[in-house]
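For this depiction, one protein chain was excluded, whereas all remaining protein chains were kept in their positions.
And now, subunit A:
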């Protein structure tokens, strides 16, 4: 009975022409527009000074050294001297962008972390993220308002395959009927389907790394979300002085793990070529 009831429902072709297609086309066009607006808004990556890069790479140095420690390619004397000089520099603050801290006596006192809002460099980065976020949010809000206002409660399309009842809340948002077959999709749900589904179309039209897709921005809805796209620019106020001190402890730990990879290499080689009997297990 329900089968015949659902098939007795007919959609006016006008709905197809004036609701279904417009929603899809508007969303595609807005996506493309957003792509180009984002390109316009993106400021060129900020130039860093040598000192800033050095500061960022300093942690990398000790991480490289530490990560090889348990099977290190370099002999003990070399390892120790590199490790010691890094520790020394971390304490002295040689790698800090603004040079070593000046007041030696006040070294132990924790310095208050910089407020990101007072630092113009970081402010700029944040504004950038915010601007992009706005470009994402505003058109989506406008389109959703438009659909809600004009097409509220419209049934826009019938899917060509049956679905279970669980999809009802996903496909028939805005249409509060108990009995309608799940295959009917409401206009608001059609909007959401497009919202998440148009990525493939954008990729086809605009290339792989386009900024038209809005669904991926849901993951980073904070205005600080720009951090991911520009790892070069220091967005957060990182207190490198503190990081370096922590890294120094790690270095000392790693020194305990140190083992030269060539420590017993002569035994390994002699065994490999059968000059001495293999080691007992």
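Simple rule for what comes next: a residue touches a chain if its C-beta (ideal position, glycine included) is under 8 Å from a C-beta of that chain, and two chains touch if they have at least 3 such contacts; residues count from 1.
In this section, contacts and distances are computed from a predicted model.
The chain that is not shown carries the UniProt protein name "ER membrane protein complex subunit 2", picked from "WD repeat containing, antisense to TP73", "AAA+ ATPase domain-containing protein", "ER membrane protein complex subunit 2" or "DNA primase". Of A:42, A:68 or A:199, it is A:68 that touches the chain left out of the display.
Residue in contact with the omitted chain (choice from A:11, A:30, A:82 or A:193): A:82. Residues of subunit A in contact with the chain left out of this view: 47-50, 52-54, 57-58, 60-61, 64-65, 68, 72-78, 81-82, 207, 261-262, 265-270, 272-273, 275-276.
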